[in-house]
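To start, the structure itself, in structure tokens.
Heads up, one of the protein chains got dropped from this complex, but the rest are sitting where they should.
Chain naming follows the written order as A, B and C, and within any one chain the residues start at number 1.
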Amino acid sequence: MSRKPYVREVSKTTWFLSQPRYKRYMAREVTCVFILIYTFLLICALGALAKGPDAFQAFLHALRGPLGVLFNLAALVATVYHSMSWFDVTPQAMPIQRGEEFVPGNVIVGAHYGAWAVVSLIILIWGI
Amino acid sequence: MAKSNKPIFWGLFAAGGTVTAFVTPVLVLLTLFAAMGFSPDLFTYEALRGFAAHWLGKLIILGVIVLSLWHAAHRLRVTVHDFGVRADAVVAYVVYGIAGLGTLMTIVYLLRI
Amino acid sequence: MEIIKTDVAIVGAGGAGLRAAIALAEADPKLRIALISKVYPMRSHTCAAEGGAAGVIKSDDSLDLHFNDTVGGGDWLCDQNAVEYFINEAPNELMQLEHWGCPWSREPDGSVAVRPFGGMKIKRTWFAADKSGFHILHTLFQTSLKYPSIQRFDEYYAIDLLVDDGRCQGLTALEIRSGEMRQFQAGAVIIAAGGAGKMFPFTTNGAIKTGDGMALAYRAGVPLKDMEFVQYHPTGLPNNGILLTEGCRGEGGILVNKHGRRYLQDYGMGPETPVGQPVLKTMELGPRDRLSQSFWHEQRKGNTVSTPWGECVLLDMRHLGEKKINERLPLVRDLCISYLNMDPVKEPIPIRPVVHYCMGGIHTDIKAATPVPGLFAAGECACVSINGANRLGSNSLTELLVFGRRAALSAIEHLQSSPSASNDPALSAQARASEDRIRALFDQSAGTETVAGLRKEMMHTMEENAGIYRTGEELQRACEKIAELRGRYANLALTDKSKVFNTDLMQALELGSMLDCAETVAVGARDRTESRGAHQRLDFTARDDQNFLKHTLAYHHPKEPPRIEYLDVVITKSQPGVRDYSGAKK
Partner (left out) sequence: MSEERQIQLEVLRYNPETDSQPRYQTYTVPCVNEWVVLDALNYVKENLDPTLSYRWSCHMAVCGSCGYMINGEPKLGCKAFIHEYGDHIRVEPLANFPIERDLVTVVEDFIAKLASVKPYLIPKEDKPISAGEFRQTPAELKKYKQYTLCINCMLCYAACPQYGLVPEFLGPAAISMAHRYNQDSRDGGRDQRQEVVATDEGVWECSFVGACSEVCPKHVDPAGALQQVKVASTIDWYKEHLMPWVKK
């Protein structure tokens, strides 16, 4: 048999370094780590809230300081990246056909960004 | 080939992804303010407790936290695989276990408020 | 050598081959079908057809009109009984494709839409935007996956037919990936391997269209018919010959020369029709041969536009507007922008005629049967003949469906009526001889000729001497040159000595096929001292029904030029007349 197909091995651990788009993908995936940790932060806050005012003050106190600032900053970047990467693909996952034509993707994405801004503003104003 | 059971988790992942995309960045911004020492009104004990005491508030908190957890857990499962760990069953137990634990804690805490 | 036993072997898995395979599988699920192709089915050149497929479906149309358009368009060289069968079957075949999922373009009410095409009196071209051939091919390929009895041999190159006891009983084929020869023993063989446009340097045809199927039958003793009729498509991109569909003109695109004049009115296709309101069988909707010939005259008069890629005329579609172009001609727009960096929405596109289609091919009768029992042919490689001296646009896609199926039915009839016992030792001896022939070509190291070198000379010869307009002197030169090249072919040396996916060997074999075909074109054209359809002689400018209302049959000889015979055209109800593409006259 003269055939001898050559299989190029793909590294299971470093494959994503080969292309910028794979790196962008991994960055998107890693946002989940921040979301997970941050959600547990919220759960801790909820626990403190359940315990009483002192526990809640202690929680707020613990949050303060460089570590808290640093984590929240990183989480902000990650979650914003998550939001953008999420909204940018909505026309692909949920196309909308009106009559014959599909609603242009940028309209759907734009609507999501708009809604995101409104929701964020409401929470922000309410929170501050 | 059997049909996959992933839709259970993917459904939560997708719903959670949407919720976190809309609300998490601004929540992080608020906790960032708190960490920096600003004291937004929301972070007074009374205001928050009041919000969480209402059934609608409870529902919102539950929804946001639980969906965020399952979103992150499912994506983490995939991410761990992407980093080359080939033990999907174990990873699934661990990440969904964490999400389950968080879900339980949230319910317990909410019931105490 | 491995022997593969099958009931029907099909060579070629484009539109005609796939249609035949499906027809066989549907007729009898127990039939073993071997579908042999040198490329994966979806790579077949059917995919490049753009405009559409003709079939009578609308109430304002009639079979008679389709008949008259086809026969007149073919300058009365069509066999009229074949045309009649063809137009009768056409609507069923197109409807069948609809039922198999072909994404035909639609009217608002959900019925299939039709568009106007050149040389047609009524709109009757079914289309799927401007990717009709692509969709037909993929619909057929995907539908063929339903049938387990269709066994595919993808990337197998057919080498020789096995003919014993006066019947075709199989073939040899080379598995390209391993370089191993296989012997296919079959009760019947259908050749559906496409055209031979690559004989010419400037063609819409893909690299694979090298006349392999034609040469396969030709070498086995089947005559090639009417090979001198080579269609130039009037609108190709000047730099690489990419096709811009006739649909461009069907939708209302116009042709102008460098003075902005719609010059077709000067060649018997006028009077000028209003821009954007195409009139059937007039001006831009004249037949392909006339349009290509008009270009030639315009070039002679100095009315063409000089471009870096040679002389051109302009195809202006700007008045169609962006919306219509995007909806009806999206591929055309994409091709112009990609390959010419010009947007048809904004500017006229330079175009020139380009070799497109072989009207001639393997001689078959109305049942797709060749003179060799057990051997059938369909599609561009075959000449039934329904296309005569000039094929009408959108008849070829329909043809490969109608006669692909017809070949399958005929093959079944043959299986039922002929003895099934085969003389295995005799077939194996032939197969070994076939293998030896290839091995000799493969091992030959003393040769001095190269594939690329001979191919270039052949292409140049054909373009110079057998183009849109021909003379006896030039054609004689072409005959001599091609004969010389055939001789030098024996002195070919291959550089690549690997068995695995040896494309050097493939190209050598393809060159052999093309040289065989090219010689039939040149000799047939030289001997046809008249002008008819796509065959135009400057030294014999008139049609000569007295002497040449006949098909040319070219018979192969291993060393000599082909022997030429003639066969009467079948006339049933339409006597030869004047081809009238002038809107003024009724």
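Annotations
Rule of thumb we're sticking to: a residue touches a chain if its C-beta (ideal position, glycine included) is under 8 Å from a C-beta of that chain, and two chains touch if they have at least 3 such contacts.
Keep in mind the model is a prediction, meaning the values are calculated, not measured.
Looking at the complex as a whole, the chain kept out of the display touches A, B, C.
Residue C:138 is the one among C:19, C:124, C:138 or C:281 that touches the chain not shown. The chain that is not drawn here is touched, among residues C:274, C:308 or C:425, by C:308. Annotation: of C:326, C:450 or C:574, C:450 touches the absent chain (contact as defined above). Contact with the chain that does not appear here is found for just one residue of C:96, C:257 or C:422, C:96.
Interface residues of chain C facing the missing partner chain: 39-40, 42-45, 47-48, 92, 95-96, 98-101, 103-112, 131, 134-135, 138, 142-143, 145-146, 154, 177, 206-208, 239-240, 242-243, 308-309, 331, 335, 338-339, 341, 450-452, 456, 494-496, 498-504, 507. Chain A residues in contact with the hidden partner, per the touch definition given at the top, are 2-8, 10, 12, 15-16, 18-19, 21-22, 25, 29, 89, 91-95, 97, 99-102. Panel shows chain B; residues 1-8, 10-11, 14, 78, 82 of it touch the chain omitted from the view.
What we mean here is this: only the chains that are shown with their structure count from here on.
Chain C makes touch with chain A in their complex at residues 177-180, 498-500. Every residue of chain A that touches chain B in the complex is listed here, in rising order: 11-14, 16, 26, 29-33, 35-36, 38-43, 46-47, 49-50, 53, 56-57, 60, 63-65, 68-69, 71-73, 75-76, 79-80, 82-83, 86-87, 115-116, 119-120, 123-124, 126-128.
For chain B in complex with chain A, the touching residues are 17-18, 20-37, 40-43, 45, 48-49, 52, 61, 64-65, 68-69, 71-73, 75-76, 78-79, 82-84, 86, 98, 102, 105-106, 109-110, 112-113.
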